[in-house]
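The complex appears here minus one protein chain, its other protein chains still in place.
Right after this comes chain A.
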C-alpha cells in the first residue's frame, strides 16, 4: 500500500503538473475508479462483527495471560456471574434467606453454570456424637424461624470462607456467585448467559422489593464490552461525522468543496469498516472508532485542496485552471502527509495488544483509500458540483499574516514554550497507569454501577490468585505446606486492599475443628498429612454434586489455589499488590513462592508491556517520518528543525494530561505513535510552502508571511476538524476511547499552537 518509491517532491513541478492536468481532464474516469475502490472495500462491511470477549486484548504470546489460562485449565475455572442482594438493614431475616435459597437454586439453571455458591448452599460441617453432618447452611426446604436465621447469620459472619465474599459484616449484603463451564464446553453464547442473568435479576427484583439486586462478573463485563462497541459505532461515529462536516462547511465556505470533502471522508470511513470486515477483525470499542479517526484525518487533505481551489477562484481563475492548480500545488504535500499518518498508524502494529495493532492496520488502509479518493474523486466534485459560495468562518489572509509577524517578532514566545516544556516534564511524573476492564466503563453502563455497588456493599471484584505447589512435600495435606499456606493467607489478610482470602488452610482447620468435636485445640492444622487428608476425604464424601473441591485442588492434590479479592483497586494497585505478594513469598516462604495470576494482573501488566513495545514503534515512526521529511524538503537542517514541532506536542500533551487528568491506560500508550504521523502534517504543509518561497529568493520573514497567508487557513481548519473528531471520542462511555480521543485532541491543539507560534520563532533563529 505504501509507495515503495520516493514520494513526489515539490518543485519537480513538471510531472506533478502533468499528473494534475491528467486527473482533471479525465476526472469522470477518475471518479469512477474512486467509486469502484470504495465499492470493493465497502462490501467488507457486511462481514463486520463485534466481539464480546475481554481476552482479545491479549496476544497469543502474552505470558501473564497464558499463566491465567493455565490456572483455568488446572482448576476448571472460567467466567463468572456475580449476583448481590444489597439492603439498608440486616438481610438475615427468614423471608430474605428463603429468597436467597430459592434464588441460589434458580441460578443453577443458568445455561452452562458449573457451580453456584452462596451462604445458602455453603456446606457447613458439624459434629454430633460420632456423626459428622455436612449440609447446606440454609436447609433446602421448609420455612425458616427467626432463631434459625440468627444461627445462619452467626455462622456465616464468622466464617473466613464466606465473610466479605458471600456475606457482608452485619448481613447488609449477600452474594450468589456462578462459575460457568470453560468456553470450549459452552452450549450457548456468553452474551445469551448475560441476557438470562439480567432477566433473572429483574424477575427477582420484583419478588424482593425491599432490597436491591445487582449483577456483575466477567460475563456481564464482556457483554458490556460489545454494548460499548456498538454504542460507539452507532452514536459516536455518526456524531463525529456530523461534527466534522459542520466544521468543514463553516471553514470552507463552498458547497461543492464541502460536499466533495464530505463524500471523500465518508468513503474513507466506510472503506475502513470494510477492511475490518475483509481482514476478519471483530470490532471492540477500541477498534470501533477507527472510521472516525480516518474521517477526520482524510478531511485534512481535502481542506488543503479545497482551500487552494477557492483561493484561486477568488483570484479570478476559471474552475478548471483553479482545480489543476489546487491539485498540483498540494499533490506532493498531501501524499507525504497521508504517508506519514499511515506510517504512524501502521506502527501501532508494534503494540502488544492485538486490537490496537488491528486499529493501526485498518486506519492506515483507510487513510490510503482516503488519499486516493482525495486525488481521484475530489477534482470531479470541484468541477461538476455547484460552487455556491458563502462567507466562511476562518481567519482572513491578512489576519494570518499578522499572526506570522507576531510569531516572528515576539521574543517572549520561546520563553513561554520553554516554561511549558518544564511544566510538562513535571506533569509527566504525575502520570499513573490505570487499567482495569471494570473501570474502563463509565457510570452510563449498568455493569459499572452494579459493580461499584457490589464493591461498596459486599466484596471485591478484582481477584488475584496463586497456585501454590507442595513441591518436595508431595501433597497439599502435608502439615508443613499447609502451615506455609496459612501464614501466606494470614499475611494477605492484613494488606490494605484485600477484602477476602480463600485458602485451603481455612477449610482444613475448620474440618479438624469439626472432627475434634469442636473442642479446644481442634481448630488447627493436624500434625500429620494423613490426618489432614482423611479429614478432607470425609468432607468431600459429604459434598453434594457440583460443590466439590476441584476448583481449589488439582487432581493429584499437589497444588492448591488461593484466591484473593481486592476492593476498589485501579490497575496500578493490582500490579503493586501482585508484586508485593510475590516478593513476600520469595522472602518468607520461598518453598511455595509463585507468580500472582489473574485477569486484572495480566491486563494491568499489558499496559506496561505495551508501553515498552510502543517505544520501538515510536522510534520507528520518528526515524521513518523524519527521514521522509528530510527527503521531501531536500534540506537536512529544515528536516531537523521539523523535529521541534513534531516531537514537542506529545510531550506537552502528556505533561498537561499528567497535571489535569493524571490517569492513563492502554489507549493512551499508543497516542504518541499515532499522533506523530498526524501532527507532522501541519509541519509538512508549512515547511514545503516556506521552502518553496525561500527557493524563489524571498527573505525569511516575507516567505513566512506568504506561507501563512497561503496555507495558514487550511492548517487551522484541518487541525480544528481533527481536534473536534477526536474530541467527540471523549464522549465514549469507554475509557480507552475517552483517553485516546482526549489525549489526541489535546496533542493536536498543542501541535497547532507549536506550528503557528514556535515554528516561526525557531525558523527565525536558524541559519540557512
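Everything that follows uses one rule, which is that a residue touches a chain if its C-beta (ideal position, glycine included) is under 8 Å from a C-beta of that chain, and two chains touch if they have at least 3 such contacts; residues count from 1.
Please note the rule applied: contacts and distances are computed from a predicted model.
A single chain of the complex does not appear, and UniProt lists its protein name as "Outer membrane lipoprotein-sorting protein", one of "Amine oxidase", "Outer membrane lipoprotein-sorting protein", "ATP-binding cassette domain-containing protein" or "ABC transporter permease".
Contact with the chain not shown here comes from a single listed residue; of A:557, A:700 or A:764, that residue is A:557. Of A:35, A:111, A:139 or A:397, it is A:111 that touches the chain left out of the display.
Shown as candidates are A:19, A:76, A:239 or A:593; the residue that touches the absent chain is A:76. Note on the undisplayed chain: of the listed residues A:38, A:86, A:134 or A:585, the one touching it is A:134. Of the listed positions A:531, A:593 or A:630, the one in contact with the omitted chain in the full complex is A:531. Only one residue in the set A:181, A:385 or A:643 touches the chain that does not appear here, and it is A:181. Hidden from this view is one chain, which touches chain A at 73-74, 76, 108-114, 123, 130-135, 181-182, 184-185, 187, 475, 477, 515, 526, 528-535, 537-538, 540-550, 553-557.
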